[in-house]
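I have placed the structure first, in the form of structure tokens, so that the comments after it can refer back to it.
All protein chains of the complex are present and in place, except for one that has been dropped.
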Amino acid sequence: MTITPPALSVFESLESEVRSYCRGWPAVFDRAQGARLTDEDGHSYLDFFAGAGSLNYGHNNPVLKRALIDYIERDGITHGLDMATTAKRAFLETFQNVILRPRDLPYKVMFPGPTGTNAVEAALKLARKVKGRESIVSFTNAFHGMSLGSLAVTGNAFKRAGAGIPLVHGTPMPFDNYLDGRVPDFLWFERLLEDQGSGLNKPAAVIVETVQGEGGINVARAEWLRALADLCRRRDMLLIVDDIQMGCGRTGAFFSFEEAGIVPDIVTVSKSISGYGLPLSLCLFKGELDVWEPGEHNGTFRGNNPAFVTATAALEAYWADGQMEKHTLARGEQVEQALLALCTEHGRLGASYRGRGLVWGLEFADPARASEVCARAFELGLLLETSGPQSEVVKLLPPLTITPEELDEGLRTLARAVAATV
Amino acid sequence: MTITPPALSVFESLESEVRSYCRGWPAVFDRAQGARLTDEDGHSYLDFFAGAGSLNYGHNNPVLKRALIDYIERDGITHGLDMATTAKRAFLETFQNVILRPRDLPYKVMFPGPTGTNAVEAALKLARKVKGRESIVSFTNAFHGMSLGSLAVTGNAFKRAGAGIPLVHGTPMPFDNYLDGRVPDFLWFERLLEDQGSGLNKPAAVIVETVQGEGGINVARAEWLRALADLCRRRDMLLIVDDIQMGCGRTGAFFSFEEAGIVPDIVTVSKSISGYGLPLSLCLFKGELDVWEPGEHNGTFRGNNPAFVTATAALEAYWADGQMEKHTLARGEQVEQALLALCTEHGRLGASYRGRGLVWGLEFADPARASEVCARAFELGLLLETSGPQSEVVKLLPPLTITPEELDEGLRTLARAVAATV
Amino acid sequence: MTITPPALSVFESLESEVRSYCRGWPAVFDRAQGARLTDEDGHSYLDFFAGAGSLNYGHNNPVLKRALIDYIERDGITHGLDMATTAKRAFLETFQNVILRPRDLPYKVMFPGPTGTNAVEAALKLARKVKGRESIVSFTNAFHGMSLGSLAVTGNAFKRAGAGIPLVHGTPMPFDNYLDGRVPDFLWFERLLEDQGSGLNKPAAVIVETVQGEGGINVARAEWLRALADLCRRRDMLLIVDDIQMGCGRTGAFFSFEEAGIVPDIVTVSKSISGYGLPLSLCLFKGELDVWEPGEHNGTFRGNNPAFVTATAALEAYWADGQMEKHTLARGEQVEQALLALCTEHGRLGASYRGRGLVWGLEFADPARASEVCARAFELGLLLETSGPQSEVVKLLPPLTITPEELDEGLRTLARAVAATV
Partner (left out) sequence: MTITPPALSVFESLESEVRSYCRGWPAVFDRAQGARLTDEDGHSYLDFFAGAGSLNYGHNNPVLKRALIDYIERDGITHGLDMATTAKRAFLETFQNVILRPRDLPYKVMFPGPTGTNAVEAALKLARKVKGRESIVSFTNAFHGMSLGSLAVTGNAFKRAGAGIPLVHGTPMPFDNYLDGRVPDFLWFERLLEDQGSGLNKPAAVIVETVQGEGGINVARAEWLRALADLCRRRDMLLIVDDIQMGCGRTGAFFSFEEAGIVPDIVTVSKSISGYGLPLSLCLFKGELDVWEPGEHNGTFRGNNPAFVTATAALEAYWADGQMEKHTLARGEQVEQALLALCTEHGRLGASYRGRGLVWGLEFADPARASEVCARAFELGLLLETSGPQSEVVKLLPPLTITPEELDEGLRTLARAVAATV
């Protein structure tokens, strides 16, 4: 495919230098359906990026689209702050019936504002309020958001520097396998907690991603997560699972922590919860933690009713039975086999891969190769982004609803892109 | 009207105690059009609340609705992070042509995430980065948002306490008329700045609302704003106007600071910018302040393309000429006359009013009366909320597109509600 | 007198650039007695500086000297942490009998470490512990010390910048007459406290100097102090008087706050408490505030026993009757008359003066003149330092035990120094 430089002028002249994705993908996108986007010149792109995990059901999923248009057509409430609406009630009931009850999860639901960082801010505030302590433990290479509360528990030095103030009240601990298995899990963390002279301010909570998406597709083992949950329980710290990127089925089950059999105290959900790419986020927590006063945390768009509508439709269409999880795991195996073949073939690149469900990372010995591969993939019509502190990992994040054929096509394109960088 | 207690069960059993509006308005809303909402029992409500300023063009405005449905029908990009899209380009070009150029405003546009607090966080980060200082000056009774950066410059003690950590790096200064005219404007602030022994950490920026909506409809005079802008310029501080609630025409002009003839360094916009109640926010700043590195601030929903579509349609429909501003000011006069009559009639209640454009506040000698009035108004089919640190002010915030007849109806209902509390 | 440049080599080559007094007074001092110092070249200097308030009884006061040598000779305990010693008991009993009981002051005594900043740190920690709040209110141009806790409540921007971290948890309020009488006392402070939307974090305590020594000899009126004490009581904040420089008789009475008739909750004392210039400090607080756990605050030199010995001797010699206060006030009048004459004579210099007891400030219209006057005074054999944020005030701080003749001599030298700068 030949890419004609698009007319980017207003983006370059008017939009802030902070813009980023549009730099790596110099196209002006116009339409999208399922796993494919089309730019204004008619070029088609296969999407292994899925809105950074916000489009698990694909672009403009027809089932959700129908529900959304119907709602808009009939003048359903669009903006409702936290007023009670029929759309919100339908969502709450469906979320309870389809998600919480079958999993026996004892959560209350809070709408903290429609973005992931809103949910993380609410989770941290609640944990601090419940425990009466300021300190939060996060993990190396964590990513939780860009507002000051979330940024303080995010690892990336470049993003942290953007705060303009020293980020405090957080302490990083080693994520699973961070020290290459040379140190027993939680040895350091538990020692700090048990020693009254350690200098660690006692944490209110621990916040963790089960798979670190932005941090480089680092997958925590189920036993590590169980040990963490146990540590939190024994040491009187709340466990917050940030399931914003890995929830909503990305790893197979609806919540990414289900596999480990743990029940976090607080869970943040966003990205694919609306199903259609509309802003929505949830903060879930055990009932006994619901110590909020009315209005103690609020936000203008916390009741994004069109998102309730598509979220409800997505839950009903995809989660009423176990097909979604099976499908995702099957597609994951397909990815794994392709990555195995790719790493075997290009053995001298020192490539390795890891992942769970439909989130996979491909890392090379030379960190710069990941960006090259993504650039070549774009030229070949495949959207792929990098992750990791040095952008050293190619991240595969296709829609969960991708067909085996599309997935195969994308994996073959990836193989060509890798070959082109050798 | 008789209100039958609605079936609120799932809200009460599943939604967090943090919910608030649904408590004061015990109805389950279903549909809305223009200035009216309808609940599931068919009761109709006139809206003097407008989504806390997010629905300046009314509910489900037909012009915007048409554009939105067309876009969804044709599978336009829904979720795009900060990829270039045709919808985003149309918005940027329209915003430049309809808003920035005619006002000679030298701003770059940043999409910091779709909520107001995202925009405020981005503004504060940028100001700190540009000036290399941590401290921000805000004003008494300011409201800027619930994430930690925004909350630190918000005045409300109840909301601040929710942070669970000490909120630092901010210092409050007296808003216009805070000390009842007993002190020259900025006497204290300027003295602190000029005195090398004052103990004030030199601020990177000052953040201000031209009219404090949540703080009690406190209206800053144009000359006070000009003096503030002058002080910022002389003392090397950036001026941030938070126009989230008062922008998009609420006070008449598109930006609320236009009347004062000032050009802030940074402006935050959200709420009504999408026009349809969809989450969207902008952070505008002078070109020379655009020192962001690519991706230094990001966010999953910063490119909410359906919102770009309705925002573009709103700008084209309402701001291509000066009719909107004239209409708003005329409706404002209608409100003012009604409030004058009301205060005159109920002189012994010690009522007073203030406002600009279509944002007005009605305060009583007895702070508790404001909540009573809103409760009676709800029973009479009118949505009104309170504001101010003690919820002591009835806040009138109808859609800008309200008809004179609807406005008159609402004002008469308000008068009945006041009379009912005497 | 002709000053031969002294051999300063080791000071210049080995001592840090942070040294300061030795720059303005380029002499190597060797001996001292009463109000006079002698340098190694035999030049004599009259002392209107008194160790920045640490030598209220003059240099090497013979009564104290005798007690000190006797104690050392007999091998009394020198270093004792906070062990019980006979020297400490004598001090405690004398302090109780001579100072606390006659004034009916309900204080417990804490030895927080031997410097003023140790005492301030202890006072702030205790106030925060008692009230469970972090925030402290201090005043413009306050000076409380150089360690991080004290520095955060100190006004001087140059010294604050030395912290290397943002100084937080403190908010400055206007000291008495800071706004030239244009604003009612405490209007702003009280408004912030009563308004739940002001944005002021509720303070645990207020820390104040009755006369700001480093800040420019700013004298708080007795009624201002009383109003402050009343405000603290009404608003549930502890009142801390930092009497490190102004206590021990500097303003006449032993404590500088006695004149106002207030009883602060916490008082810090240091500088002249040992009487001999030996490091010692006290933190006094009402008995009900004594919520310290044993050892919760400690310090190696908190029991400086030789200082207990001289402190006890000073209290017995000077404070068993009311002569000291009378003497100080009489000498103060002598200073005041001289300053009046001086300001009258040099009317065109725009000079003004203020003070209490034996602490006085002389300010000129041209801030640079103060340093010139001190430099000329040094050449004429008089030690005088400047104070104020721009070093714009000549500070007169002679020993309280100075004779009328010495005082007169110094005042005449000052007049010559002023004349020499015209």
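The letters A, B and C name the chains in turn, as written, and every chain counts its residues from 1.
Convention: a contact is a pair of C-beta atoms (placed from the backbone, for glycine too) under 8 Å apart; a residue touches a chain by one contact, two chains touch by 3 or more.
None of these values were measured; they are calculated from a predicted model.
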Full-complex contact with the absent chain, from C:L192, C:L278 or C:A338: C:L278
Selected residue (touches chain absent from view) among A:T38, A:N60, A:T78 or A:S135: A:S135
Residue numbers in chain B that touch the chain omitted from display: 165-166
Chain C residues that touch the omitted chain in the full complex: 6, 8, 10-11, 14-23, 25-33, 37, 40, 51-55, 59-60, 65, 68-69, 72-86, 88-89, 92-93, 95-96, 108-118, 121-122, 124-125, 127-129, 134, 145-150, 152, 158-159, 161-166, 169, 204, 244, 270-271, 276-279, 283, 285, 290-301, 304, 306
Contact footprint on chain A, counting only the chain that is left out: 134-135, 138-142, 153-158, 160, 166-172, 174, 178-179, 182-184, 187-188, 191-192, 195-202, 215-216, 388-390
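Following the convention adopted for this analysis, only the chains that are shown with their structure count from here on.
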Reference chain C; chain at largest CA-centroid distance: A
Mean-CA-position distance for chain C and chain B (Å): 50
Multi-chain contact residues (two or more partners), chain A: 165-166
